[in-house]
Structures are given as C-alpha cells and as structure tokens.
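The other protein chains are all here in position, but one chain of the complex has been omitted.
Chain IDs A and B follow the sequence of writing; residue 1 opens each chain.
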Amino acid sequence: MILAQLSSPPDPSFWREAFQTLSLRAGYNTTVVVLGTTLLGVAAGLVGSFLLLRKRSLVADALSHATLPGVALAFLIADAIGNGLSAKSLPVLLLGAAITGVLAVLTVQLIVRHTRLREDAAIGLTLSVYFGVGVVLLRAAPDYASTPASGLHHFIYGQTAGLLITDVYLMGAIATIAILAAAFLFKELALTCFNDDFARATGWPVSILDIALMALVVLVVVAGLQAVGLILVVALLIIPPAAARFWTERLARMVLASALIGGASGYAGSTLSALLPRQPTGAIIVLVAGALFIISMLAAPTRGVIPTLIRRARLRARFATDHLVEFLFDTASPASLSEVARDRAWSSLQSRIIATGARTAGLITGPRSALTLTDAGRARGRRVARNHALWSQYLVTYADLAPSHVDFSVDQVEHILSEELIAELEQALAKRGIKITSAQTSSGGDA
Amino acid sequence: MTSRTTPNPRTHAPLSERPEHSAEAPLSVHAMTVAYHRKPVLWDVDLDLPPQSLVAIVGPNGAGKSTLIKACLNLIPIAAGRVEFWGDTFEHNRSRVGYVPQRESVDWDFPVSALDVVAMGRYRRIGWFRPVTRKHKQAALRCLEEVGMGEYANRQISQLSGGQQQRVFLARALAQEAELYFMDEPFAGVDAATERAIVAILRRMREQGRTVVCVHHDIQTVPEYFDHAVLLNMRVVAAGPVAEVFNRENLQRTYGGRLTLLTEATEAVARAERGST
Partner (left out) sequence: MNTFLTLDLMPLLAAVLSALSCGLLGNFLVLRRLSLMGDAISHAVLPGIAAAFVITQSRSPVAMLIGAGVAALLTVLIVEIVKRLGKVEPGAAMGVTFSVLFALGVVMIERAARSVDLDADCVLYGQLETLASFGASGDAIQVPRQVITLIIVTLFALAFVGVLFKELRISAFDPGLSTSVGISAGLMHTLLMALVAAAAVASFEAVGSILVIAMLIAPAATARMLTDRLRPQIFVSLIAALIASVGGYFLAAHAESLGFKRSLDAAGMITVISGLLFAIAAVASPNHGVLARAIRRRALADRVILEDLLATIYRAHETGAPGAREEALRAALGTNRASAALSIATRRALITRRDAHIALTDIGSALAADLVRRHRLWETYLVDRAGVRPDHAHGPAEILEHARADNRAPIAPDLDATTDPHGRHIPSPHDN
C-alpha cells in the first residue's frame, strides 16, 4: 500500500479520512469492521502464542487452506437444500469451513502416524490437495447453484468491503470466545507447551488440551476467513507471537504482546483497507504485522538483533579492556601499546581504540609508548587476574562440565559459581602455590 | 477427564501425620512387560520398593531405565503386568507421586522464569482454569530457596547453567509435595557442587519420609548416594539394598554383554507386529 501511494501523492482528504477511520469516527459500519478485525487480531495473537510454543504453527497453514472446499461445499449443499436457508449465510459457510479444516488436521495426523512421511510433507500434501479440491468446487459452483456464487472467492484473499454488520458481529463473537478460552486455559496450555510429559504425569489430559488448542485455532481461522482470507489468516496466527517473542522472556508478557501486535495489525490493516477499497484486506493486515515483526526482530531490547549485537560488542570491548589491564598488571612496569597489541594479536587500529577507551574510563595513563595503570586500573587488574586464575582452576577441575554459556574470560566467577565452589577453587590454587588476592581487597571496577 | 479439582486432603497435612504413611510399599511392580513402539524393552519386571529410601536404577544404555519410570507413571502403556502405589492404582495416588523428567526433554529457551517452572509443580493443586496466585508463588519460592536457587527466581531459564536448571526441576518436584518421586537422570551434566547439593536435598527428602527413585548412570557413586539399587537390563538382574545387590557379579550380569539372542528375537517379534518386513 505504500507502493500504491508512491506513484500518486495523496491529497489532503486522504489523510483526513485516514485520521477519521483510525480514531473510529468514520461512520458506524467502518468502525464496526475495524473493531471486529482488531478483536480478531487479538484472538489470533493469543491462540498463536501457544501454537508457536507447541511448535505446530504450520499445521494451522494446512487447516486454513483446507477451509476452501468446506466453504464451497457448504454453499452448494445449502443451495441445494434451499428451503429458506440462504446459500451465502455466513454461519453455514463457516461451519463448512470448520469441518474441512478439522478434517485436514486429522489427515495430517493420519499421514504422520500411519505412513513413513514426515510432518512437513504431510502438511504440504494436505494443504495443496484440499485447496485443489476447493478450487475445483469453487470454479464449478456457479454452474450448479441457483444463488450467484460471486462473493465466495473473497474468502481466499479476504475483503472487508462487502461485509455485513451481522457478519462482523459473528466474527467478533467467535474471536471473543477464542480470547476467553485462551485466557481461561492459560496455565494449562503453558504447561502442555513447556513440558508435556510432566503435565501428563501430574494428571493433566494433554491430548484433550491439544485438541482444545486446535479447536481455538479453528475458531480463529474461521473468524478470520472473510476479513483476512484463508491464505493469509495463518499469518495472523504465526507473525504476532513470533514478533512478541523478541520483546520478553516471560510467557504472560509474550502472550499479551502477541495479542497487542495482532490487534494493532488488525486495527491498522483494516483501517488502511477501508481507505484503499481495491486492496485485499488480508494482505494489508499481514503487511502491517510483517512490519511489526521486522521492527521487533531488529529493535526489541530483549532479543532483538541490533540490541544483541550492541551487547555483544560492549562485552567484547570490556573483554579487550580487561586484557589490556591484565597485561599491564602482570608486567607491573610501563609497557608500550604495540607490545600489548603483539601479545594479543590486535591490529594497531584495534589497540588504539581499546587504549582510548581504557584511558577515558580512567584505567590507564601515560604516553602510548609507556602506558601505566592508574589506581582504578590496578584494582581492576587485580580482579581480572583473580578471575582468570579461578576460571583456569575451574577448567582444570571440572573440564568436562564447563557449561557452554559461560564466557570464561568475562563472567565474574561470583556470578556463576557458588561460594563453596569458589572457596574450593581458591584452596586448590593455594595448594599449587598460586596466590590470589581475595575478592575483598579488590575494589571499583568493572563497567 | 475426571479431574479432581479438590486435591486429596491428606496431601496437605505434614507427611508424618498421615496415617497411611506406614511401612507399606510405596511402589510395587508385578510382572510388568513394556513395549516401546511395539518393541518390547522391558521383560517381566518385579519390584518392591521400601518406603523412606533412595533408590537407584542402573543399567547400560537401552536397558529400559527411563522406560521403567515412564511406564510406572502411565506415560507409556504397559503390555502386561501391573503397577501399584501403596497397594492401589496410580490414578488414586497421583497427587502423592512426583516426577522429574530428563533435563533435555524440554526446550530451555521457553519464555518462563525459574519461579514459573517451579510453580508448575503446584498446578494440579491449583486446579482447572484458576490462575497462579501469590500464595502459590510464595510456596514455589520457598522450594527454590530450599535448593539454593532463591536469588535466581526471576531469571529466564535459558540463562541458568545445567546444574541450576536441574535444581529448578528439583524445586518443582518439591513443590509437588509428593511422597514418592521418580527422577530421570537428575545428576546428568551437573557440576560437582550441584551434585553434592542434589544429594543433600535427596537425603533431606528421605528424612521427611519420602522415597526417591532415580535413574542413575554413574555406578561409582551408587553405594555412597543410595540405599537401594535396581540393576536393570531389559529385565531386573538384581534389586535390593545396595550392600546386598551391588556386587561385581551382578554388575557384570547387568553390563556385560547384551542378551543378543533375546534382542534379536524381540526385534523380530516387533517387526512382525508392526507388519513391515
């Protein structure tokens, strides 16, 4: 949609309209549609979180594609029955969608259980074949029904333009049910996702909880069919939780963030789509969600790529400063920067940056040819030397158990190992004749 | 699911006050045969565990140690035989039985804190639909403190070392307040300090009258850590007090040479059962 605007600069009325829609003042119908889609986004975000953590995201893809034959069949059957039953009545079509969707999930499970195919092939196979059946039925439908089948293909890409208010109410109601159920089952689903064996051993009916989760997925998919379309509704289940994961390490917060991101995508997406009636709503909602995902992946402080890189760079800088200080502490006499650089195999540029950093932090003084430690630098040097010795001893004693996540040169022993263990290591060092200054004498220090 | 949202009242009383807490065997296994994916892995296991003891299950890889635990906990179906807890079924005694699965069995990148994991031990007690309240969180925190992990309560679990993760699992087991525990390799991949801490916790549990059954892979430490040993290799080679059964001859029979013919026949039966050639 950004693309759509690039070629023709929007006139002022566009922005006025946009603001009205965003602030829910664009007329009753638009407002209801925007609210309904927002609710859908929230539901998808909630349910999708558990789906992601159970590592079943793509089963939902098979499910949503498989709703097409259900919609087409429900239309044909309702039309054949006639008798006051409108062939395009939304509840009927959604019921059909739910039935074939569930059938597809069962098909995937049957294939995985009874054949030698893996889950990926089972999902792809089910998805394409069910969808193929749907396409055949959909394109043949006009020939066999008295009701015009014109609106049916909107289920594929989603279209909010032709939504009836009652349809939105239905969508909102289904989404609300999904939200409430996910909220009530929060603890149970969390346990199942984290440790299903433990859940089973403590008496939770894991298979029933799994079925409940799939039922919630069906609800969300079915609710989203009209607005988002069946190809992209699965994106609403996958993208918000994946994006939310970058922001937090806590489940409750992640689920909340996911619901928020889903809701925001639905809200902004349907608003934009109201302004650009030619555009398929589903695609726009997904693009908004995608943009939020990219922002989260790059910038989220907890697990985002850029903050992680920055943290790593900072750590490496501290690491280098430690090495510089330790070298000067060990030699105990002024040393030239090039000497240190040779010892650590730093390039001259690297060594200058490191030295400047250490100088700014007040750890070293003197000209580059004869660097000396300040008092603070000596204190830091003592700490580093002790740390180094303890870690070496730890590696000697427990070589086979060294946990992979410990950065031995940087992490302070006190933060990782227990007091008793440190005492033990100190004793071992003393036995080998290596004296280390105890932690108390060191001061100041590490940035 | 016939959920028992109101837990067995007797589990709330301190262990010593519980009348049933007698010399009755917390676990007895009778002629149990287990087929894993239709391949028999345990033949005809008979076991009787004494109360208030630390029991090690030892045996070579593929001997069916974890399978024995999982079969007792009803996690995998039993082909033949039966398991009794205090002379009754597992279903009737579920709240008295705790479980510590293998550390590798979960995704440690899961977005939960150490405290959240420990609180999971109380979910059954909390019951369906109800949220985890402050009371339960405090109980969970006490369990974390008991294993020396109180200050790590709010750490995300991937930021813990292997030993610390194992302690979190142990704290979760404590939070279950069970009387009989099954632990799958609680000493796997932990440092020496944690190993000592775990042993101390296990001994404390025994003093409180609990029974702990551990799958254990380090034969050297069995006599030091445990009272009872079950030597397992597809069937029980020997079981009893460590002093009686833990001898060279039994160990040789457990570890020395798999019963190749038995294995071969077992696999042939399994293949035929599966229906593949």
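Just so it is clear, contacts are C-beta pairs under 8 Å (C-beta built on N, C-alpha and C of every residue); 3 or more make two chains touch, one makes a residue touch a chain.
Just so it is clear, the structure is predicted and the values come from calculations on it, not from any experiment.
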item	value
Sole residue of A:21, A:57, A:160 or A:393 that reaches the chain not shown, by the stated touch rule	A:57
Sole contact to the chain not displayed, among A:30, A:160, A:202 or A:279	A:279
Contact set of subunit A toward the excluded chain (per top definition)	1, 3-4, 52, 55-58, 61, 111, 114-118, 120-121, 123-125, 127-129, 131-136, 139-140, 143-144, 153, 156-157, 231-232, 234-235, 238-239, 241-242, 245-246, 278-280, 282-284, 286-287, 289-290, 293, 297, 303, 305
Subunit B residues touching the omitted chain (full complex)	31, 33, 40, 43-44, 46, 80, 109, 234-237, 253, 259, 261-262, 264-266, 268-269, 272-277
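FYI, only the chains that are shown with their structure count from here on.
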item	value
Subunit A and subunit B, separation of their C-alpha mean positions in angstrom	34
Contact footprint of subunit A on subunit B as seen in their complex	1, 3-4, 70, 73-75, 94-95, 97, 99, 101, 105-107, 110-113, 116-117, 120-121, 123-124, 126, 128-132, 148, 156, 158-159, 161-163, 172, 176, 189-193
Footprint of subunit B on subunit A - complex, ascending	53, 184-188, 190-191, 193-195, 197-198, 200-205, 208, 245, 248-251, 253-254, 397-398, 401, 403, 405-406, 416-418, 420-421, 424
